[in-house]
Each structure stands twice: as structure tokens, then as C-alpha cells.
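Have a look at the structure below, then the notes.
For this depiction, one protein chain was excluded, whereas all remaining protein chains were kept in their positions.
Take a look at subunit A:
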Amino acid sequence: MQADPTQRDQIRVLRPATPREAVALAKTTGAPYIAGGSGLQPVWERNGSWPRQIVALNPGWPGFRGIEETGQGLRVGALTTLGELAQHPLIHRYLPCLPEFMDQVAGPGVRHLGTVGGNLCAGGDLSALFLALDAQVHRLSDDDPQEQCQPLEDYSAGDGTLMTALSIPDSRQWRIGLEKLGYRERFSPPRATVACVHDGQTMRRAVCGEGGPARLRSSETDQDTELTAGGWQDPALRLAIQRMLAFLQEDIARDH
């Protein structure tokens, strides 16, 4: 029942000098990456099972922290903290719905530590919006000297690759709706967060929370089936998701 209480004290923190070294270390040791630690630590503590080694990521590595304009949109470093994301002037310009939404993501202390990459790898609150935006993940793997790029939807955390940044398309002219259902007003794990993004032509919808992150592709009439198949077992939660989506879509259509 009781974990070995000294496990936590004995964790070896590996501090690679470069991102490449981090990927190599993760591969040879099997140790997990750690950034802010706000998501992983409580899990380890609850399970009473601490890893023997962790690979600490360094926000000082070029491109890993901060937000910049790319011409096609924004590049967000994976180690940008949630607090920085919420306050960044570029986010206010490109994604004006996000700063207010960020108030509902964890609490100030966690936003100070937690990172964008960590949140996405854990299927956290940002997943729905970034999926609906068709965000691209930049990643490093040990078998390719180049940084690779793939849709967030296809990205699988835990395969040893290292997320370095995200590319978000230029959404300044788009209409975006974002809603979170938690257990309470603030500092709650997401029961369900939904996002609707309309780029002027098509509407893209995504969800994350208890059933996991997913892009939704079915028509409104088949949505319940799609959610059920996607792992959303609670019928009342599926109902809430569909009502939130319908409301956001109506809202977007009205603005249009």
C-alpha cells in the first residue's frame, strides 16, 4: 500500500545541454521529460510511484520558450508557460478569446509553472482549441536530424520525440468559440472543453476532457455516436458537449 517513501528524494534529474541530447537521453534511459511538472508530480504522488530518472527540459533552449510571428501565424515555444500565453500581446491579437479562457485553466500557481507543451501532451484544456485550429507540432526525434512537423491531431506524446514548438495559423480574421465545463468556476480539471473555429469557409470542432482530446468530424445528427465511440461514456456529459457546440456554432453564425 505504502510507496517507498524515499523514492521521491532519490529521483535523478538529468539535465541535458541540448534538445538533441534530451532526446537521446530519453531514448537510452526511458526516462520521461519534465517541464513545469504541474501535471506529472500530482500523478506520481497519488500513485506513490516516482520515476527513477527524469529528463529536465530547459526553457533557455532557442525557440522553446516565447511566442513569435512567422508570417503564416504564430510559433509558440513548447516551454512557454500558461501564464505567459495568457498575457502575451500576440495572443491578444491573434486569439483574443484565449486570455479570458485561461482564467479557467488551473490556478495562478499552476499557470506560472505549467507549459503549453505539457498541457497539450496531457490532453489538457488547450487541446480542444489547438486541435480546432489545426495547430502543427514541431518535434525532434532521435532518428531524424531535422525538426519535423505534423498536425497536433496525429501527434502522440510519449513516443520519445520531443515537442519543441507549435505553429498556429493566422486566425485574426477567423471566428472562434471556446467553452469549458469544469466541476467548479476555477481551478478544476476539465470535464469537457469544446472549441469551434470558423476560418471563413469551414467550421472545425474539437473537444477535450474526460473522454480525451479529439477533432469532431461527424454531422450534428451523428455527433452523439462519434463522442461515444471516442470514449465519452457519460450520456449527460455528451449532451452538455453537444449543447455547448451548438451554442458556439450559433454564436459564430450570428456574428457572421
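Going forward, a contact is a pair of C-beta atoms (placed from the backbone, for glycine too) under 8 Å apart; a residue touches a chain by one contact, two chains touch by 3 or more; residues count from 1.
Note that in this section contacts and distances are computed from a predicted model.
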item	value
Among "Quinol oxidase subunit 4", "AzlC family ABC transporter permease", "RNA polymerase sigma factor" or "CO/xanthine dehydrogenase Mo-binding subunit", the UniProt name of the subunit that does not appear here	"CO/xanthine dehydrogenase Mo-binding subunit"
Contact partner of the left-out chain, one of A:Val13, A:Cys149, A:Leu239 or A:Ala253	A:Leu239
Chain not shown: contacting residue from A:Asp143, A:Asp159 or A:Glu185	A:Glu185
Positions on subunit A where the hidden chain makes contact	1-6, 9, 42, 46, 107, 179, 181, 183-189, 234-237, 239-240, 243-244, 247
